[in-house]
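Written below as structure tokens is the structure these notes are about.
Note that one protein chain of the assembly has been removed; the remaining protein chains are unaltered in position.
We just call them A, B and C in the order they show up, numbering each chain from 1.
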Amino acid sequence: MEEKTLVLGVIGSDVHAVGNRILEEALTKAGFNVVNIGVLAPQEDFINAAIETDADAILISSLYGHGELDCKGFKEKCIEAGLDNVILYLGGNLVVGKQDWKKTKNKFLNMGFDRVYPPGTLPEAPIADLKEDLGL
Amino acid sequence: MEEKTLVLGVIGSDVHAVGNRILEEALTKAGFNVVNIGVLAPQEDFINAAIETDADAILISSLYGHGELDCKGFKEKCIEAGLDNVILYLGGNLVVGKQDWKKTKNKFLNMGFDRVYPPGTLPEAPIADLKEDLGL
Amino acid sequence: MKLKNKRWNLDKFKEVREEVLKQWSTGEDVDLEEAIEYHKDLPKKKVMAEVLAIAKEEKATLIQPRAGVALIDEHIELLKFLRKEGQADLLPSTIDSYTRQNNYQEAEQGIKESRNEGRSMLNGFPAVNHGVDGCRKVVEALDAPLQVRHGTPDARLLAEIAIAGGFTDYEGGGISYNIPYAKDVSIKQTLYDWQYVDRLIGYYEEQGVKINREPFGPLTGTLVPPSVSHSIAIIEGLLAAEQGVKSITLGYGQCGNLVQDVAAIHSLKELAEEYLAEYDDIMLTTVFHQWMGGFPQDEAQAFGVISWGAATAALANATKVIVKTPHEALGVPTKEANAQGLRTTKQLVNMLKDQQFVAKGLLEEEKEMIRKETKQILNRVLELGDGDLAQGTVRAFEAGVLDIPFAPSKYNAGNLLPARDNNGAIRYLNHGNLPFSEEVIKFNKERLEERGRDEEREPSFQMVIDDIYAIGKGMLVGKPRS
Partner (left out) sequence: MKLKNKRWNLDKFKEVREEVLKQWSTGEDVDLEEAIEYHKDLPKKKVMAEVLAIAKEEKATLIQPRAGVALIDEHIELLKFLRKEGQADLLPSTIDSYTRQNNYQEAEQGIKESRNEGRSMLNGFPAVNHGVDGCRKVVEALDAPLQVRHGTPDARLLAEIAIAGGFTDYEGGGISYNIPYAKDVSIKQTLYDWQYVDRLIGYYEEQGVKINREPFGPLTGTLVPPSVSHSIAIIEGLLAAEQGVKSITLGYGQCGNLVQDVAAIHSLKELAEEYLAEYDDIMLTTVFHQWMGGFPQDEAQAFGVISWGAATAALANATKVIVKTPHEALGVPTKEANAQGLRTTKQLVNMLKDQQFVAKGLLEEEKEMIRKETKQILNRVLELGDGDLAQGTVRAFEAGVLDIPFAPSKYNAGNLLPARDNNGAIRYLNHGNLPFSEEVIKFNKERLEERGRDEEREPSFQMVIDDIYAIGKGMLVGKPRS
């Protein structure tokens, strides 16, 4: 299979590193070329990394609750940067507090993310979805 | 103060003896003449004891959840027996399950009880109320 | 009626049996030989003794709820829910209080009113009224072993129906289901009636069908010292074994002090093995009951109490733990609340399963004291019966040598006053007529005096009352409010 490239990172002022480390491990094992920009990553770093590595997908984590603030305008910036076709996944504890998941999910889908994952997602889920979305 | 007589007991097929024991102790200490007919007491035993001892009040416990079934018609039987003026208190875990207390309370007030006490009532509450209701 | 601790011969059993089956119309549907075949066809995962044996072997702690409602379909739904959403390993059917008092007429009324009201008006499952077929519906709908949990002094008809109905475990005993659960029933009578139950189960055993028996360990659930409940548990275990019972689970209700509780489970197992040594092929397991006294009304606090029971059960390595719910203080739990208690318990039992509480120092000391106390009681019981345990038990209750705190029964002396020491362990403030040595008496006294000094008051009944309220108010030891 052709190797697909993923940019992985944790957005904003967020330092939760454990899920990121495990996702890197699992996605690599699943055969992807993983570019992990780690925690505390601003929107620009995701975009630059995606351009540089000609990535097929960007996987953003936001655990600490500021997902709404940190992800604002991300899709638009991707389009500006010519990354219209890059697939965007988002996961973690996206909002502050225990909120209705459907609403949260729709909020982020409307912001332009292709798939949005609830707290506690295991790596198997995005791996299966990536295979589908990237036609593997 | 004139000594008032109370009939105390646990109604129906109910064997919960601990609260009954503590109430006996507390009511006696508070200066009442307590006639404790104990657990597993049918309606008739309460009435007979009240007649025999010329009681001022009857305090019924029901802990095990069958309070609705066991207390049916008790007030009527009291009236029949000429105990119209005897004060009737009821306390414990009166219904099956954790239910809205207001509703439960009203149900038993409507059945003719003068005061109805929620789970976990400490002896201080009925003692104060008895003093008021018996004009002590 | 002559009471002796001797296995009943079959003629006597069958004679009594005829009367028993007439107690309610559903009795006539019991066909013992057919029932034995029915049991032989049950898959092992539905047989309590088999599932317990695996847990014992693997040193696992299984979890079991209490649950029962009036109508069959609702009861099945409830148990399915607890199995699925609560991850219950073992299932119960808690019997309603009318059935427990053999008031089948009132139970029938309760079934009817439950149908009318659309909610259970009974506090449990009226198995006798539902009969053998009703019980089998329940057994067949579920994939785990089922136990009858009740509190019935005369539990003969219930045993006939429930066991023929496919239940593979039966709780109770002639003492533990009398003294805490009745007022006017003599010990002699209930020991006799429970010999019947045990003989019935012994008969099943003889035919190759394993039915587990579980004396009710916690008794009144209220400050019962371990040596009191151990004495009763061992007596009931011995009485059952004499009638041919082979699979026995002995129980103990949490006191709240970790050292005492672990010491209690360990010593219960060891003592029972010693005493039961004369019987062959006994499979002995233990059950730990999460705190059986008054609970806090607040659910978050109740979760704390439940968790502490779960943790202690796991650290003590009891074979199973009986689970309370966050609704405990208020009423029979909803199925959701029941499943919550189970999930909390499962979390802890899993987290602690590989952890041990090592038998050193304080723990050994505590075990030794429980052993001494229990043996002093049991020896006197045997003496009083001139070697016959059943006779001895009757006389021991008369003499207050067996005595259960806070029990409603008039056949119980009621002289004991238990209270917690400074560390929350339950001690004898007044040991009544328990036949204790000077050493034991002194030990108990010193512990309570130590607490008295700390609280600047004499140990007294007020201390006991404070202890009864304590856990409900968020404490273990009922220190005087300041």
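Methods note: a contact is a pair of C-beta atoms (placed from the backbone, for glycine too) under 8 Å apart; a residue touches a chain by one contact, two chains touch by 3 or more.
Quick caveat, the model's predicted, so the values are computed rather than measured.
Partners of the chain left out, restricted to shown chains and counted across the full complex, are A, C.
Remark: the omitted chain is touched by one listed residue; of C:345, C:374, C:409 or C:444 this is C:345.
Across C:8, C:98, C:252 or C:308, the residue that sits in touch with the chain not pictured is C:308.
Screening C:202, C:226 or C:256 against the full complex identifies C:256 as the residue touching the chain left out. Only one of A:25, A:52 or A:80 touches the chain withheld from this view, namely A:25.
Residue-level contact of chain A with the missing chain is found at 12-15, 17-18, 21-22, 25, 38-40, 64-66, 68-69, 93, 95-99, 119-120, 122. Listed for chain C, the residues touching the missing chain in the whole complex are 256-259, 296, 298-301, 303-308, 310-311, 315, 339-348, 350-358, 360-362, 422-424, 471, 474-477.
In the analysis below, only the chains that are shown with their structure count from here on.
Viewed as a network of touching protein chains, the structure does not reduce to a path, ring, star or complete graph.
The interface with the largest number of contacting C-beta pairs joins chains B-C.
Remark: chain B and chain C have CA centroids separated by 30 Å (rounded to whole angstrom).
We define each chain's centre as the mean of its Cα atoms; on that basis chain A and chain B are separated by 65 Å. For the pair chain A and chain C, the distance between C-alpha centroids works out to 54 Å.
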